[in-house]
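One protein chain is absent from this view; the other protein chains keep their places.
So, chain A:
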Amino acid sequence: MATYKPVVVQAFPKLGERITQDTVYWRGYKTPVQIKEFGAVNKIDFSPVPPYNYAVTASSRIHIYGRYSQEPIKTFSRFKDAAYCATHRDDGNLLVAGSEEGSIRLFDINGKAPLRQFDGHTKAVHVVGFLSDKYRIFSGGDDYSSNLWDIPSATEIVSYSEHTDYVRCGCASKVNADVFITGSYDHTVKLFDARTKSSVMTIEHGQPVESVLLFPSGGLLVSAGGRYVKVWDVLKGGQLLVSLKNHHKTVTCLCLNSSGQRLLSGSLDRHVKIYSTTSYKVVHSFNYATSILSLALSPEDETIVVGMTNGVLNIKHRKPEERKEKSRKKRQPAYRTYVKGRTYMPKQEDFCVSKPVKRVLRKYDKLLKSFQSSKALDAVLEPPIRLYTPEVTVAVMQELHRRGTLRSALAGRDEKQVNLLLTFVARRVIEPRFTPVLVMVADMITDIYQPVVGQSAIVDRQFLRLQEAIGKEIDYQEELLEVLGMMDTLFATFTKKRATYLEENKSNGLTETIETNMNN
């Protein structure tokens, strides 16, 4: 003998982006704080030591911001023209910056006046940085040269003039104190060793290089230029590992997260994309108001700071982790009460009495089981089900229709209930998964309550809303069909694509049903 089978609520696959661990992680930021700077923000650099202040280079100033401060803690403004690329040393005590006039200045983080000034570049210096031994500085300038400076003596150690265009980005190796790389607008990335007189490796990126990055291990190099982000294996002599083309405008900045598992790239197309460094697939993406020039992530991914072309600094702080233990106040029964006796193996002489498993049915199922159609419909029109799980409501309606009792269940309702029903139908009828059932329900309601139209203003209004919703949907479908027609002609000019036939059929069917129902 069969038991009662509950109503099958059809589960539809969720369309759109799938929620992954990454989405959850990267969504865990508060609404951003916006700070207006004086010009385009060309560099953001976090201090490697707590409290993780960050230096923002914009126009002729360098601002140091604290973690939650809206106002700069400190400002370096001894520049005649634009300053570039303010970078912290590993110990967080020194700060170096290039400038438009070609001089490189070294500041104490607590002082005001520059400690050293390195002159040698004839043109603007867009990139400066410390080597990992802390006593040397590398720089790259618009005079096509990449230089190496000694901090104590403020003299130039070596100058490489290998690039054939502006040098706009660079980065020092964390594992080897002598190695640094620079990227240039001549489409190449060059790897220099301070012990040699010339570059040790040249990598052809293919576009003007806007940003370079070395992985903490020093084995992988990431270069960004044009729309491409390319990952190179340095240890294999500069072999291209993967080329990513996920932006539709020039990629301007690169950044790794604290664990080194994710790579972030910001672009002029206003997006920050986050890649997994194992699969090199985009796992998440942020959207910003204007083109992005610079990007930085604080240690522990606590803060994302993005600088834009219009001088706006966008700061996102991570939400504090919710403490789940605190919210659970009710004391649950101990674990052992659940497992008590579960593992008991009956002995041979034991006589087993099996307790019938009690199946818990939902309220609407109980009512359907006893053939109470009207009440079952009432049960699924209650707010929580109607609002949060409309698929249950629709499934019960379909089941009632299957039993041939939908009409009688819909009939004989007062103004309030009819209003409720019509609100539900008007709201959900345009959802493709509910359309077939709800169109039929709408049909029946119209049939049943036709004689009383005009007696209640509320119900009349709902009828009008329903009509409006369906009218809109038809317009929309027509538009879609037009687009499809246009696309078909386009496709026809290229190659024969088979899949389009299928899509065409599907959408045709949908509109047809709606249209026929409207005709009724």
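A few notes on this one:
We adopt the following convention: a residue touches a chain if its C-beta (ideal position, glycine included) is under 8 Å from a C-beta of that chain, and two chains touch if they have at least 3 such contacts; residues count from 1.
What we mean here is this: contacts and distances are computed from a predicted model.
Considering only "WD repeat-containing protein 75", "IBH1-like N-terminal domain-containing protein", "Aldehyde dehydrogenase" or "Glyoxylate reductase/hydroxypyruvate reductase", the record for the omitted chain gives "WD repeat-containing protein 75", by its UniProt protein name. The residue touching the chain not shown here, chosen from A:Lys80, A:Arg403 or A:Arg461, is A:Arg403. Residues of chain A that touch the chain left out of the display are 1-8, 10, 18, 20, 368-369, 399, 402-404, 498, 501-502, 505, 509, 513, 516.
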